[in-house]
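Supplied in structure tokens, the structure appears directly below.
The complex appears here minus one protein chain, its other protein chains still in place.
As written, the chains take the letters A and B, and residue 1 is the first residue of each chain.
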Amino acid sequence: MLDLAVFVKYDWSMEYLKYYKIKLAGYICALTVIFSLVISCGGGGSSDSAKITLEFWQFWTDPDAKATVTSLIEDFQSRNPDTEVNVTDLTWGEGHSKIVVAFSSGNPPDIIELGSDWIPEFSNRGALYDISGFTADIRDKHIMWDPGIFGGKYYAVPWLLDTRVIFYNIDLMNRAGVSFEDATVSWDEFLFACQKVNGLGKDIAGFGANSFEKHRLYKKFLPFLWSAGGEVIDRMGESSLDSPEALSAFEYYLNLVKYGAIDTQSNLDQRFISGKLGFNFSGGWLLKNIHNNNPELNFGVITVPTPDGEMGISFAGGEYLALSSRCAHPEAAARFIKFLADPENTARLCETVGFGFPSTKQLPDDPFYTENRNRMLFHEQLLNSRMPPAHEDWVYIEEVIEKMVERGMYRKGEPAELLKQAETEISKILNR
Amino acid sequence: MKHYPPHIKITLFIALLFMSLLAIAPLYYMLSGSLQEGKTFDAIDIIPDSLSLKGYSFIFSSSRMLRYIFNSLVASISVVIGNLILSTIVGYGFARYRFPGKEILFASVLAVMMIPPHVIIIPLYRLINFLGWYDSYAALIIPWLINPLGVFLMRQYISSLPPEIEDAARVDGAGDLYIVFRIIMPLAKPALAVLAFQVFLTNWNWFLYPFILTSSDSMRTLPVALALLKGYQSIDYQQMFSASTISALPVIILFMIFQRRIISGLTAGALKS
Partner (left out) sequence: MFPLLYSLYLSFFAVDILSGTFKFIGIANYVNLFSDGDFLTALKNTTIFVVGTIPFTTILALIAALAVNARLPGASFFKPALVMPSITSMVVMALIFTHLYSPNGYVGALLNLCGIPVPENGLLLSEKTALTSIMVMDILIAFGYYMLLYLAALQNIPRNLYEAAELDGAGAWEKFRYVTLPHLKPITLFILVINTIRSFQIFVEIFVMTKGGPLNSTLTAVYFVYDVGFVKFDMGYASAAAYILFIIIALFSALQMKYFGGREART
């Protein structure tokens, strides 16, 4: 079967030795290469001993945004020659995980950019530095401090804010024979428009309803709840979902879903961009995506509808700057975040990323804002927006809300029943 | 194997052709999409009417892209070499030796694969930090030099090889390492080719570990760099498909090289009749 005889007879001993020498040489080479690489990269930064180095982790990493952040940092360094800022870039997808790993291992950066909905979970656990003392002079300059406040102390400075409005497709509305008189509409008006546009054909949908995406769906439902006068947690700190206001909001939301399509945020945005979705409740990023992918799209924006046609309350989100509780140079770090969050500097960043606002009441006097009606309406809505209550167990509460909305959308229960169940579950979380 | 009746051959041929065309369709779509500018997903044409290289020029306009590719290559190739050598040695031990606790030891090798990465990442990060490897090539290479999958694959493959050749060599006084490198490795070429391909693919595409275990620009790997190019909630399929094409290309080239090895095992292996 196998010609083993030849195999065995051959004198392998010389081969054996030769082979080992070559192998050994190979190993040594490989190890040398690896070690030299390790060493060359390990001992890179030789710095002046007098200089303070600040570690800054941030998310603005696409080339345009990164260039702006870099130039802002250079401005700061030229004004503060004794301070050096070292940037680490984070992705929107897994950045949160990296932050969690670093904090949990006692190795956090000095300065960190946090989404507004992440701050409470960090500040309530003592992971952030109390910057009340450093921010007294800019309290009046900025708006929307709330998510950064815990126990009366300040933990984060608002940097770049955004909100959500309803985008509508003008061409589809014309085809359906409906129109909005101005940018504030009533519940009935809006529902009627959704119904009409949804009836245009199989590939056209009216209202774009977010499917179950954890940590996103609640941001779409709460504005309707707030605009109807409902609350998740009342002033006494009790769960208050089982109220007539909440019931009317929930029933209205489910009616909208009936005249629309359920899909993920990214798919809804795309369907809107390609002109196949009538109404999309989305954020400032959509302005930029429309501009990049279908600049010809004939669209407008309205604020969140209310029962009687006032401007409703939307959901605000934003990026905040905070110091970790282990920050070694809090004073220099605070100087840096105050510089970055300065409205003029933030406006520069907003312009390069194509959306967002500095955290001020006054819209910056800049054609980027003043010559774009949609953007100005965004700002009006921003001033009429809220963030979720800064509760340390909010992430559990939002899960209850999202499951409730989802069950309603898939008709797995009566709205009143679902609200009652959700209220009970939230009470349990609040009283833990 | 080659004496199938003709009607079975024709059916097989048609089925394979159909499956193969389906299988390369996504790849084609990715390539085609990478050449079309400013399109939403459903607007991408099957055959592009005009070609745009904007996606690629955007990616390579970052002057450091070559550095990122270099980093990925260094890490992936080192890890492949380490795995080929170490997996064969350890796999050989498990396949051919009987020793007390072998089953338990082998089970614990497999067990390492059974814990989700998100649970491992924090202890791993602490360990890497403790050893001073954070943000270095060491973090990208050393923990991955051997992986349970490779040990398992080699154990299975080696245990299906006829032991006669080894026995003969052993009679002639050959040592274990000699047998592993000069007898097992040539015989196991098809499995090693599969292993090399698998390990390269995994390491080349790896995102979570390199992202968490490094931070500086000079240690960035290609998948991390490509992920960082994406703006907040941005919809840009040309850029995304260009990025995917760039990262898929080396893997496809490597696969083409290694798949020849898998065929050549057929003719060049030592098991000729």
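FYI, a residue touches a chain if its C-beta (ideal position, glycine included) is under 8 Å from a C-beta of that chain, and two chains touch if they have at least 3 such contacts.
For clarity, every value in this text was computed on a predicted model and none was experimentally measured.
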Touch criterion as defined above, residue of B:Tyr92, B:Trp133 or B:Phe152 at the omitted chain: B:Phe152
Identified contact with the non-displayed chain, of A:Val100, A:Ile273, A:Ile313 or A:Met387: A:Val100
Missing-partner contacts on chain B, residue numbers: 1-4, 9, 12-13, 15-17, 19-24, 26-27, 29-30, 41-42, 107-108, 110-116, 118-120, 122-124, 127, 149, 152-153, 156-157, 159-164, 190-191, 193-194, 197-198, 201, 205, 240-241, 244, 247-248, 251-252, 255-256, 259, 262-263, 265-266, 269, 271-273
Positions on chain A where the hidden chain makes contact: 1, 96-97, 100, 103-104, 106, 121-122, 125-127, 202-203, 211-215, 261-263, 267, 395-396, 406-407, 410, 412
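Keep in mind that, in the parts below, only the chains that are shown with their structure count from here on.
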Rounded Å distance, chain A centre to chain B centre (Cα mean): 33
Residues on chain B engaged by chain A in the complex (per definition of touch): 38-43, 58, 61-62, 74, 78, 81, 118, 121-122, 125-126, 129, 132-133, 135-138, 141, 162, 164-165, 168-169, 171-174, 178, 181-182, 207-208, 211-212, 215-216, 218-219, 224, 227-236, 270-271, 273
Chain B contact footprint on chain A (complex, rising order): 1-2, 4, 7-8, 12-13, 15-16, 19, 23, 30, 34, 37-38, 41-42, 44, 59, 61-65, 88-89, 91-94, 97-98, 101-102, 104-105, 107, 265-266, 269-270, 273-274, 283, 285-286, 288-289, 292-294, 353
